[in-house]
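Our next item is subunit A:
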Amino acid sequence: MSEIIDMGNIIYSYIPVAIILVVALLMPPLTMFLVKALSPRSKSAAKYQTYEAGSVPTGDARIQFNVEYYLYAIAFVLFDIEVLFLYPWATIFKGHGITQLATVEMLVFIFVVLFGYVYLLKKEALKWMK
Partner candidate 1 sequence: MILSLIVLIPLIFAALTLLTKTKEQARGMALVATVAVLILTLYMYFNFDSTIATNQFEEMYQWVPSLGITYHLGVDGIAMPLILLNAIVLPFLILYTWNDDRKAPNKFYALILATEGAAIGVFAALDFFLFYIFWELTLIPLFFMVSIWGGPNKHHASIKFFIYTHVASLVMLLGIFGLYFAAWDATGVPNLDIPYLLSQFQFIESGLMKDLIFLALLFGFIVKLPVVPFHSWQPDAYTEAPTAGSVLFVMLKIGGYGIFKIMLPLLPFTASPDLMITILAALGAVSIIYGAFVALSQRDLKRMIVYSSVSHMGYVTLGAAGLVSLSVSGAMFQQFSHGLIMSVMFMASGVINAATGTRIINDLGGLAQKMPKLAVIMVLTFMASLGLPGLTGFVAEVSVLSGTFVNLPVYVMIALLAIVITAAYHLWALQRAMFGVFNEKLGTIVDINSYQTLSMGLIAMLILYFGLNPSPVLDMMLTNSENIISLMAAMGV
Partner candidate 2 sequence: MIPVELYIGLAVIIFTIGLYGFMTQRSGIRMLMSVELMLNSANLNLVAFSSYNADLTGQVFALYSIALAACEAAIGFAILMAIFRMKDTINLDSFNVLRW
């Protein structure tokens, strides 16, 4: 990275993204307006009821998450973040004169990640529905 960050280039490369974003934001509402214009209307109380295999729905569907989900979510977030550290290193691994020390450090890092993984496995944190 000779010129450290080329802001101009980065912004240019995101202009198409912005254009598509606008279109993507507009498209579903437009479609739905079209649908509103084209589709028939008929009111019936049963139609607006939540579907529950045909029977009258009972209770609220918005139950609390099972705690296991949080455990998984935490594990996921941590591993995902650890992968994050691999990206910058990965791009310069080849052909950028990376020092051996950096490679060794990354191996140590991966080893520690692996260590955490073994720990989770052994603690049965990754077991669905204990």
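Rule of thumb we're sticking to: contacts are C-beta pairs under 8 Å (C-beta built on N, C-alpha and C of every residue); 3 or more make two chains touch, one makes a residue touch a chain; residues count from 1.
The candidates were selected such that all candidates are chains of the complex that A comes from, given by their letters.
Predicted, not measured: the structure shown is a model, and the values here were computed from it.
Peer 1: Quickly now, which of 1 or 2 touches subunit A in the complex? Give its number.
Peer 2: Candidate 2 is the one in contact with subunit A.
Peer 1: Spell out the part of subunit A that touches candidate 2 in their complex, as residue ranges.
Peer 2: Residues 1, 4-5, 7, 67, 70, 73-74, 77-78, 80-82, 84-85, 88.
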